[in-house]
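Worksheet for the structure shown next.
Excluded from the complex is one protein chain; the other protein chains are retained at their positions.
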Amino acid sequence: MIFDLSVPGGLMGALVPDIILMVGAMVLMLVAAWGPESASRQRTVGFGSLAVLAVTIIAVLVYAGQGATAGPGIIAVDGFRWASDLVFLIGAAATIGIGIESNPRDRFLSAESHVLVLFATAGMMILAAARDLMIVFLGVELMSIAVYVLVGINRSSVRSAEAALKYFLLGAFSTGFLLYGIALIYGATGTTSLPVIGERIAHFALGGHGMLLIGVGLLLVGFAFKIAAVPFHMWAPDVYEGAPTPITAYMAAAVKAAAFAMFFRLWIESFTLIDGAWLAPIWWIAAATMVAGNVIAIAQRNIKRMLAYSSIVHGGYLLVAVVAGTSLGSAAFLFYAVAYSLATFGAFAVVSAMTRPGVHATLISDYDGLWTTRPWLAVGFGVCMLALLGFPIFGGAGFFAKWYVLQAAIASNNDLLPLAVILVLTSLVSAGYYLHVVRVMFMRPRPENAPEPAPLAPLTRIVLVGSVTLLLALGLFPQPLISWARTNAAVTAPEARDPFPIAPTLR
Amino acid sequence: MLAESLALSAALFTIGVIGVLTRRNAIIVFMCVELMLNAVNLSFVALSRVYGATGQVFVIFVMTVAAAEAAVGLAIIISIFRHKKSVNLEDINLLRG
Amino acid sequence: MQSIFDAIGYNSWILTLLLVLPIVGAGVLIAQAQRHSSSDGAATMSSARRTALLFFGVECLVSIGLWWSVDYESTAWQAAVTLPWIESWGIFFRIGVDGIAVVLILLTTCLMPLTVLGSWTSIREKPHAFYALLLVLTTGMLGVFMSLDLVLFYVFWELMLVPMYLIIGIWGGKRRLYASLKFFLFTMLGSLLMLVAIVYIGIEAGGLNGPPIFDYDVVTTTGAYSYNTALWLFGAFFLAFAVKVPMFPFHTWLPDAHVEAPTAGSVVLASIMLKMGTFGFVRFALPLFPYAATHPAVKSAVITLAVVGIVYGALVSMVQPDFKKLVAYSSVSHMGFVILGIFAFTTQSVQGALMVNINHGISTGALFLLIGMIYERRHTRMIADFGGIAKVMPIFAVMLTIVALSSIGVPGTNGFVGEFLVLIGAFRTEPIAAVIAATVIIFAAVYLLWALQRIIYNPLSKPENAALKDLNWREIGLLVPLIAAIFWLGLYPAPVLNRTHAAANRLVERMGGMPEANITVVPERR
Partner (left out) sequence: MMQSVHPLAETVARFVWWLPALPLIGFVINGALSIYASAKPGPADPSANGHDGSNIGHGSHATDEGNHGHDDGDGHDDHAPTPRHRFAGITSIVGPGVLVLTFGLAIALFVAMRGVEMHEPFVSTLFAWMPVGDLHINAALQLDGLSMVMVLVITGVGMLIHVFSVGYMQDDAGYPRYFAYLNLFVFFMLLLVLGANYVVTFVGWEGVGLCSYLLIGFWFSEKANADAGKKAFVVNRIGDFGFMVAMFMLFAHLGTLDYATIAERAGQFAPGGVVVTAICLFLFLGCVGKSAQIPLFVWLPDAMAGPTPVSALIHAATMVTAGVFLIARSASLFSLAPVASLTVALVGGVTALFAATIGLKQWDIKKVLAYSTISQLGYMFVGVGVGAYTAGIFHLVTHAFFKALLFLGAGSVIYAMHKAYHATRNHSDDAQDMRNMGGLKKFMPVTWTLMWIATLAIAGVPPFAGFFSKDEILGATFARAHGSTLADASLLGMSGSTVLYIVWVFGLAAALLTAIYMTRMMLYTFHGPNRTGDDARPHLAEAPWVMTGPLLVLGVLSAIGGWLNLPGVITDLAPIGPTASLEHWLEPVVGEATARVAGGGAHVAVSTEALLIGLAVAIAIAGMAIAWARLKPSALVAKSAAAPATGIQRVLENKWYVDEAYDAAIVKPTFAVSKSVLWGGVDVGLIDTLLVNGSAALTRFFGWMGSQLQSGRVGTYAWLIVIGAVLLLRAFARVA
């Protein structure tokens, strides 16, 4: 299947999965808005959303299976897109699955929450497909605006509202930077098409162009904000804590993955030639993120905050893959995204199950002696923690994810050994808090007055069991996932010659 | 003319940033963000003079998105006002640590 | 004998079976645990320990054939198996053994049933999980001894960590949380840097275009690193293994872990897991970086640390009020001998080091089992809480005395053979270190005999001790094999030495050490 993107039909054809998702989301939005909030409507819309996701997934699989490609255009039709889409879609499904069951427990019944997840996912898919800065912007905003709302969806919760406000204000603020960066890049190169930017940088030797570099820098600010890299991470713990638990998981896994997907494409298509300029800053951001995230995570008592810092840290690890910058790096990212998403959703499934109605703060100490009452829940959570720690076998694919990043870093031509060492040493620090969770669950006695955790609801159970099983299975036999990641790694897609090379006038 | 436009855009953007940094009222902060976006729009429009229509198309996109963002943002601000009876960002620090 | 093994293809499946069997056992135990979740504690305990003993027993029995089935003189890996695992990363499931590995594997498989017996009545909480973890741990340990692929090795290496962490942390003593975390972090600190080094080696070996190569035989023969790189890489491996051994000053996790671990944990930790460190040196760190390891500065630094550890461990042992801690510090001392022996690079010292490995496994394991036995009776490990119990527990006293003597290294017991060979070999290349290390035979006598005196001799002054019951048949039965091994290895170690000889000699030759003495007496002037 080769789509000619220069004709509307071809473009539409290339966007079929995205369109399915959006149309489904709009229909469901109507269903959600049709009557008053109720538990049954919430469930109906939730399952409807899952169905839409399923159809979208099938569409993506079909496209991926047929090896669809496209001619030059504003969107990419390649394996990297489909692979990223799958990560987002499955993440969205897990979010909705947990949400259907946890939202009523959290005392809100808005059916829109599921629909908004669909919209956000659509934004991510667009982001993963974007080959034009305009599409990038569109995708970012579609995703972000939906997530702003999702964070504050629990209107009865002041924390939820506060988180939404913080996320919104800072998100919009960072969008400003992102947008300004796009404008400057446009100014420097005269185009918004990613491959054309790359060509022009090469053609006109723009590597040292001030406006371009500042534009890229500002773009990086926006990106760093989305992945919560230090020092642009400050919003993340607060927002993660305040947001409904499934949404936190969604942000930690899918939103972050989307930002990375966008970034890899951006870099590989446009900016490989200015490596020298931005390697050093990202190197430092990665190092700072790993160190600060891990160190501050140690001090956390609230499990969601701890996981928030953990998510910051994993952003840092992935930045190492970014610095590695090769297609190996993007393959590592795909692998990592899968492993990390599995671990995150597994973990948040447990957090959601352990959250009691009306109690907003889930402390790590609430997990004291969980093993004695709910052994399998504890084991599942433990596996997720070890996966996040990157431990072999018991942490399943988490180890190979980290391995992949290390391999990408060490194999890259850039001298990234110090960063690799920082990575492993900060992993050691992370053992301090991941193991703390394991330790409270397994090694402390269950307090006398500790309430019996509610039994795991079926969808949450599926998410948890599915995540953990997949993690462990991929930990033993990672080869399929590796092959998948390798074949779908981001590569420079063929592009027709720049039709109208215009020399940038701004120097 | 282009250079001046871009300089003005940069100045406006900076003013927006300074506003975000210094103001405490959520709505004013949001307005400052809007100012930043519009400063960027100015850049796009100016650059369109050199490169053609792309920049102008971009501006349309930005304005649309900004409108959507404003709608969501104001809703969020109202939501927090319901809880706190205040939109002063100094008062909004329940989540921290 | 050989033909029987050939007929059943023993060598082709034994290693895999040894790795798989414990996992199966763990699965069975978990299934049992589900069934027993509601029944009473005693039945749960007995079902768990019986299943565990069955699996460990079978494991032990099937492994014994390795003693005969393996060609120890061959330079090829024995009983080798290669299966694809992660081809695109150049990672294979590649296992095989040589003489050194066989001996350690047998030590492991033979010791594990005894640890089950040692935990027979003391593990009452969640026994199924306990034994399941013990079984998983066994797979990890055996895997380390068999791995011929760096990544596989690393995976097994880390595989050991979590079960032991949980064993200490769940079934341990009062400060178990601290001890288990310390154990985990120390070990992980070392191994994470090793991970980076392994990735680096693999990529280097694979070249610019090919996939990485982690095959042991390839990476040990092709590595042509610059001196600096080799030193860094060696440093990473060194740290991982030095922590595990543990060498001074990376040893402080050990006393805490030993003291807090349940008996089986302490036994496995001391008897087998510490050997991973020295095995790591022999199998990986040295053959990978022979030039770095024999660099004069590196060598003298390592030997200095080893000697400091030997003396330091012994001196600190002397003043320990807690018997388990005493034994823990004595382990630091004993393991220092192993390092000294290995880094002296003579046939005698390396072989001696391997013997000390085994001897320490047997003697210290037995000591921990014995401590466990009195702990179960008295719920204290403080030496001061005992005294004169030889009167009420004469068999215990006899056993403890024999084991202590073996640990002291009295000739006729295994302890002597190892230490003697290490020292006599080390003296040829590192005379000063050997002489300093030899002083420890004095301190060892001080700390162990003093402890012995305060526990089993002296007046029976504490009334709580007067009613202590002597060892029962189970306890005697589990000690007897260890005592037998103590004397066997002390009096007739030749079978073991012959089996490790070729492998040890290869190492020494590779390291440019002294495989055979070259005695040329130059007449001295007065």
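We call the chains A, B and C, going by the order they appear; numbering starts again at 1 in every chain.
We adopt the following convention: a contact is a pair of C-beta atoms (placed from the backbone, for glycine too) under 8 Å apart; a residue touches a chain by one contact, two chains touch by 3 or more.
What you see is a predicted model, and the numbers here were worked out from it, not measured in a lab.
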Exercise for the section: Identify the visible chains that the left-out chain touches across the whole complex. Expected result: A, B, C
Exercise for the section: Could you tell me which of A:Leu218, A:Ala397, A:Val424 or A:Leu470 touches the chain that is not displayed? Expected result: A:Leu218
Handout entry: Among A:Arg81, A:His209, A:Lys256 or A:Arg486, residue touching the chain not depicted
Key = A:His209
Handout entry: Residue among A:Met29, A:Ile57 or A:Ala297 touching the omitted chain
Key = A:Ala297
Practice task
Based on the whole complex, identify which of C:Tyr131, C:Phe184, C:Tyr312 or C:Phe368 touches the chain you can't see.
Solution key: C:Tyr312
Problem - Hidden partner interface residues of chain C, rising order - result: 182, 186, 249, 252, 312, 315-316, 318-320, 346-348, 351-352, 388, 390-392, 394-395, 398, 405, 410-412, 416-417, 420-421, 423-425, 427-428, 431, 434-435, 438-439, 441-442, 445-446, 449-450, 453, 456-460, 467, 470, 491-494, 497-498, 501, 505, 515-517, 519, 521, 523-526
Fill in the blank from the handout: Touching the unshown chain, chain A contributes residues 165-166, 169-170, 173-174, 177, 208-210, 213-214, 216-218, 220-221, 224-225, 230-232, 234-235, 237-238, 274, 276-278, 280-281, 284-285, 292, 295-300, 429, 432
Handout entry: Sites on chain B contacted by the missing partner chain, in the whole complex
Key = 17, 20-21, 24, 29, 89-90, 92-97
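Just so it is clear, only the chains that are shown with their structure count from here on.
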Problem - Touch-based graph of the chains, sorted into line, ring, star, complete or other - result: line
Fill in the blank from the handout: Taking each chain's centre as the mean of its CA atoms, chain A sits from chain B at a distance in Å of 25
Handout entry: chain A and chain C, separation of their C-alpha mean positions in angstrom
Key = 44
Problem - Interface hub residues of chain C, defined as touching at least two other chains - result: none
Handout entry: Residues of chain A touching chain C in the complex
Key = 371, 375, 386, 391-394, 399-400, 403, 406-407, 410-411, 417, 420-421, 424-425, 427-428, 431-432, 435-436, 439, 442-444, 477-479, 482-483, 486
Fill in the blank from the handout: Listed in rising order, chain B residues that touch chain A in their complex are 2, 6, 9, 13, 16-17, 20, 26, 29-30, 33, 36-37, 39-40, 43-44, 47, 50-51, 54-55, 57-58, 61-62, 65, 68-69, 72-73, 75-77, 79-80, 82-84, 89, 92, 94-97
Practice task
Spell out the part of chain C that touches chain A in their complex, as residue ranges.
Solution key: 85-89, 129, 151, 154-155, 158-159, 161-162, 165-166, 169-170, 176-177, 180-181, 184-185, 188-189, 192-193, 195-196, 199-200, 202-203, 212
